[in-house]
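Note that this complex is displayed minus one protein chain, with the remaining chains in position.
Take a look at chain A:
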Amino acid sequence: MTRNIDLARLAEHHRVMVRIRAFEETAKQGLDEKLVLGAIHLSIGQEAVATGVCLNLNRDDILLSTHRGHGHTIAKGADSTAMMRELFGREGGNCGGKGGSMHIADFGVGMLGANGVVSANIVIAVGAAHAIKLRRENRVVCCMFGDGAINRGPFLEGLNWAGVFNLPVLFVCEDNGFAATTRTRTMTSGDGPLARAKALGIPGVTVDGNDVLAVEEATRSLLDDVRSGKGARFLHAVTYRLTGHTAVDPAAYRQKQEVDEKWQSDPIARVEALLGDAHSAGITKAREDALREMQNALNVARDTPYPDVSQAFADVQDIGDPRKEAF
């Protein structure tokens, strides 16, 4: 089947996808140097979902993400240097160094936060959409979650809520096949994400989540419905996590052969194949620019001080400020 491909648009996706890849590889470098702390969850191999969806959101549209949210956040327009500072726990990070990777958020670009609790953002997302409807605003909410999230209550409760109140939400199930380190299908009864969404009255489609054009086409169609007031829609994007659950997880629970095969459908390689030899200079430049940007972010983050310790007590609450409490 021949596809009518907009090469300029594809190159745009490519630029963001390689920025996401470079950000995460650089963050892993920071982790190896013990400068990035805690757990970080990489989305290497899932970049086509991030850009295929988020490049179709407006700046004032709202995005909520998962604990594996770097890619979504970059694709929504957040500054990579502020993100790297956040991963380093430094001043000037998106959250002042107080959230880290799992709580990355940039309200300035409508990114209302990654969440450390699986599926927790689904109910928060429908609330954001509820507020949009109450205030008669003209924007939509996009809620990202993994396939592991479909087995928690907030998935059922949030989708039901979105359906009952006819809310402007695009639910995106980024299905990488694993719930932490367990194959999700071994822990899931029935036919999975899309069947459940449909059972709750939320129409949707399943796409190859490593095919950025397929993700984009489906997203556009679903967002058209959401924006025109038809209610919530569901995108089930099937992808694969090429690295472990966390950046230090060797993922020994899966065969090397399986992972090697999955690398053959690396979404970035697929975009580059589509762009073709005629665009090789552009491809090279995009990769070099991305590496330079992220290496610079790493250097800036490394040279940025930690927040002042007074920040440990700031922004807890107004009433009953903890600074008034002696140890």
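Brief remarks on what is shown
What we mean here is this: a contact is a pair of C-beta atoms (placed from the backbone, for glycine too) under 8 Å apart; a residue touches a chain by one contact, two chains touch by 3 or more; residues count from 1.
Keep in mind that, in the parts below, contacts and distances are computed from a predicted model.
The complex appears with one chain absent; UniProt names that chain "2-oxoisovalerate dehydrogenase subunit beta" among the candidates "Cation:proton antiporter", "Various polyols ABC transporter, permease component 1", "2-oxoisovalerate dehydrogenase subunit beta" or "Acetolactate synthase".
In the complete complex, the residue from A:G30, A:G45, A:G71 or A:P154 that touches the missing chain is A:P154. Here the missing chain is touched by one residue of A:V53, A:A129 or A:V226, and it is A:A129. Interface note for the absent chain: among A:H103, A:R227, A:R254 or A:R302, the touching residue is A:H103.
The residue from A:N94, A:T243 or A:T304 that touches the chain not shown here is A:N94.
On the side of chain A, the interface with the absent chain consists of residues 62, 64, 93-99, 103, 105-108, 112-113, 115-117, 120, 122-132, 134-135, 153-154, 157-158, 160-161, 164, 314-320, 322, using the contact rule stated above.
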